[in-house]
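With one protein chain removed, the remaining protein chains of the complex are shown where they sit.
Coming up: chain A.
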Amino acid sequence: MATPKSLTLSSTTFAKLSPHPYLLANLQPADPSTTPTRTNGRQPAQTRTPYINTSSLSHAHGSAVVRNGDTTVICGVRGETILTSAIPNYRAPSPADDSGSPLDEARDYDLLVPNIELATGCAPNFLPGVPPTTLAQTLSTRVYSLLHSSKLVDVSRLRIYPEEVGGEKNKEDNDEKMDEAEEEVDEYDVAEDKAVKAYWVLYIDVLFISFDGNPFDTAWTAILAALRDTKLPLAYWDADREMVLCKRSQQNATPLNLRGLPVACTASVFTAKEKQKKGSGSYWVLVDPDRLEEGLCDETVTVVVDKLGGSTKILGISKHGGTVVGPEFMKKMVATAESRWDQIHAARVEADADEIKD
């Protein structure tokens, strides 16, 4: 029975039976001439090439599909309106303190509602019919806090004003339609009428179609691409009907004003176990980890950077578990995130070019 041949396991069987030694053997080849590679064939610092497609959904105001290797994510952004009278403890924003005011409308009135759904059968451990897993809840919260802390969405675009007066959006419209005499009359009304009557609430829903590691980066890329794609119809407060109405024509729809292009980059730290004689104490940093690697690593680092202005800005650093990472490492990680930013930026430019071609 036990012929030598039957004892030889295929690499996939080996990976399933003992994943940790399998990954270690790949990163630490017996033959020094071969370069250490991860089980997925990538170099430790090599990321998967992202692919972005936007505007594929018709019921959402903005949507994006992002594929990062075998991780596929759909994000749909949907705008709904809320009246200021329905907001508890509402304070009218005064135009003077637009900058540096303690009033953060997006956060105080909960105008951004991101949710990440993993229970779509995207991987065997995420099946529907159960409450959201810890991972799904963590991801939603992390995305929520990053959306607010990065101040990505310009709140002024989410305000809805009474018809014909106020609002940057309305003004452009008015200029075309009205002659100057009428405009002057309008100016007179502005003082008393320019009060925010309602807000747009953006429901940002992220669905995982396929899951192969690095959920946060991919979900964030999808949210970013979908928000860039979002075009809200021109809305105004109709005083007679006491409700918010939208203009039907597509020309009046305006894109959101996004500040910058923050990109998240995640890396996991893989350590050899103490018990293993070979290479104990050494560690490897695996950028953009896949599902197998994520299961074997205790320590993960996520850095969010924005390079749109030319210089690199760090918007967030988070690190969980483990004791390997130090300040030196963080510097290297920021450099890795910078190259990741270039990659995502290139994918976005490509997606925009595709859309124009269509």
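Methods note: contacts are C-beta pairs under 8 Å (C-beta built on N, C-alpha and C of every residue); 3 or more make two chains touch, one makes a residue touch a chain; residues count from 1.
Assume contacts and distances are computed from a predicted model.
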item	value
Name per UniProt, for the chain absent here [options: "Exosome complex component RRP40", "Exoribonuclease phosphorolytic domain-containing protein", "thioredoxin-disulfide reductase (NADPH)" or "Replication protein A 32 kDa subunit B-like isoform X1"]	"Exoribonuclease phosphorolytic domain-containing protein"
Chain not shown: contacting residue from A:Pro93, A:Pro132, A:Pro255 or A:Gly322	A:Pro132
Per the touch definition above, residue among A:Glu80, A:Asp104 or A:Asp298 touching the missing chain	A:Glu80
Hidden partner chain, residues of chain A it touches	55-60, 63, 70, 72, 74, 76-83, 86-88, 109-111, 113-115, 117, 120-124, 127-129, 131-132, 137, 140-141, 144, 201, 203, 205, 207, 209-212, 233, 235, 238, 243-248, 291, 358
